[in-house]
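A quick write-up on the structure given underneath.
Of the protein chains in this complex, one is absent; all others appear in place.
Note that the chains take the letters A and B in the order they are written out, and that residue 1 is the start of every chain.
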Amino acid sequence: MTDQTAGSNRGAPRTWWGVFSRSKFLSHRGVVFGGTMLVIVLAAALLAPVLAPHDPYQQALLNRLKPPFWMEGGSWTYPLGTDHLGRDYLSRLMFGAQISILIGLATAIISGVLGTSMGLAAGYFGGRVDAVIMFIVTVKLSIPTILVALAVVQLVGGSLQIVILVLGLLLWHQFAVVARAVTMQIRDMDYITSARMVGCSSLRILATEVLPNVLNQIIVVLTLTMASAIVIEASLSFLGVGVQPPLPSWGIMIAEGKEHIFFRPWLVMIPGFALLFLVLSINLLGDGLRDITSPQGRG
Amino acid sequence: MTSSRPLLELRDVSRDFYIKTGIFSPNKILRAVRSVSMTIERGDVLAIVGESGCGKTTLARMLMNVLEPTSGEILYDGRPDNERPPEERSRKLQAIFQDPYSSLNPRKTISSIISLPLRIHGVRDSASVRRETLKIMDKVGLPARLYDNYPNQLSGGQRQRVAIARALILKPEIVICDEPTSALDVSVQSQILNLLMDMRQEFNLTYVLISHNLGVVEHLANKVAVMYLGRIVEMADCETLFADPLHPYTQALLASIMTPDPDLGIPVVELGVAFPSALNPPDGCAFHPRCSKRIPICNLKQPDIILEGERKLECHLFGNGQCDEGTRSKSSSV
Partner (left out) sequence: MASSPYVIVDELTIDIRTANGVLHAVSNVSFELPQGEVLCIVGESGSGKSMTALGLMGLLPGMATRKAKRLVVEGRNLLAMSPLEKSDFLGNRMAMIFQEPMTSLNPCFTIGNQMVETIRRHRNISARDALTQASKWLEKVGIPSSAGRLDQYPHQLSGGLRQRVMIAMMLMCEPKLIIADEPTTALDVTVQAQILQLLSALQRELGLTMIFITHDLGVVSRIADRVAVMYAGQFVEYGATREVLKSAQHPYTRGLLKCLPVPGRSARGAHLGTIPGSVPSLTGDMSGCGFANRCEYVAPDCLTSTVPLADRENEHRVRCLFRPEELISGRTAAGATP
């Protein structure tokens, strides 16, 4: 019963696949929603130098702790109000998005490359290679990520580069586990056997036969890791060991706002919601991409 | 090409697998293939038949050079592997697999799947890769418009044609066909069988055909090896074997063929229900617990190999001195 649709695809024009995949792209609710949200955040981040109404570092103590425009006492000069130093909150939020996205992406890529290669090797070669790599993963899993990040950043000193590097070295395990599991399924497929028979090297098989089939799972992990890197960065910055002030990280904004949480809750809620918005959009997009890029399509 | 050496020769080939049964209990040994010897001549279509779990797939994978024998050696063109440039065997020996869904990488286009062997073996010029690919696609009956398609846009039969094209593009000498049609519908199966026969003519191929479909075997093969629990229990040329099977297992196998003939009833198969596992093979002849003709010696001693010309047999019923009158008269008629 599984062959029912196979025949129907015969004789499709060569561009059919392209058209179909594009329409599938746009008809997936998660992708549309997540994508739109992400595009908004991305645009805000990238265009911050142009769009931001104020300099995010410029203090104006006279105008400190202004509420957003929809509240009493708010004005359109500072659409989201100002912080305790009188800096424009919207501008800081937009520049903060740059930091979050940069950290998320860079971390995900570093840990993705690291973890995926380990997972591919473990899954494909099995045996001793697998045992060693899985041991490293187990060790890694027993390390409390936030504590280690705290300790290292405390030791070396917080900066953007250090945070990226530390998180990149701490968040690869999911890539390794997922890549390994998928590779182990693929390893026994006949197309791998066939490639081996033809005389392909292991490296070539991993790169051209296995990796493309692992990628759609990796994309999902990539988004998850990106989201958690953003959250961890915010936490580290909140705790004062991440990105250092005056850089406008969302974590720092929440930390700075927490003293006013009872009387001026928006100081915490605005960057908090921004964080939620960004992480949610990335996760939605990731799920959607997985559905779309799998060769079987949805369902 | 004129050499008299057999194309492929197996000498006492065995393959064991170690099965983990628990953390503290010792590993069990699964003896998937047990000292198999045979030769495959140029132009042969050798069929290996047997039940699932009899070791025929393991044997095929050793022939494909993707699994090392635990002991024994496989000679290709009279020479073992270490005396030959490594790419020679991968050029001359190709395979077609059972499941056309798992044998094609879903992420690659038809053309890149078919042309992979060509590109691996040093054809870099993209124009000639394209030309060769289209040529072989035409040979196996794939329309050129599928060149840039993906496997999931093809039907099962078309996919199997892609697999055949990939196997043939390097003009190999021998193709291992592992259940090439058993995942296909009857109407598609016959197309693929016809294609395999045509390609054999055209490229002077030798086939090793792994199959459990005896109808297909009878149609295609000229030699048949019957495997049971890792051993070849009977081997003969196809006509002889189908006309006069000697081993009780072969007899049962042939008796259970069901041709579409409403005049005949369901065949009666004289085999026990118990199915011994390869992890724990019975003593003596591995087949004796299911054999309806067993004699006392069967569970004591592994039968010797009886060779009569092209024919090979492992059964006590036909051994020297052990057989009774009835079976001797039959064995003498061979």
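By our rule, a contact is a pair of C-beta atoms (placed from the backbone, for glycine too) under 8 Å apart; a residue touches a chain by one contact, two chains touch by 3 or more.
None of the values given here were measured: they were computed from a predicted structure.
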Which of B:87, B:185, B:283 or B:308 contacts the chain that the document leaves out: B:185
Which residue of B:5, B:91 or B:212 touches the chain not shown here: B:212
For chain B, the residues touching the chain missing from this view: 51-52, 141, 143, 155, 157-158, 185-191, 193-194, 197, 212, 214-216, 218-220, 238-239, 242, 252-253, 255-269, 271, 273, 275
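Note that in this section only the chains that are shown with their structure count from here on.
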Geometric centre distance via CA averages, chain B-chain A, whole Å: 49
Chain A-touching residues of chain B, taken from the complex the two chains share: 61, 64-66, 86-87, 90-91, 93-95, 97-99, 102-108, 113, 116-117, 120-121, 145, 148-156, 158, 163, 166, 170, 185
Contact footprint of chain B on chain A as seen in their complex: 3, 6-7, 9-12, 14, 17, 189-191, 193-200, 204, 208-209, 212-213, 295-296
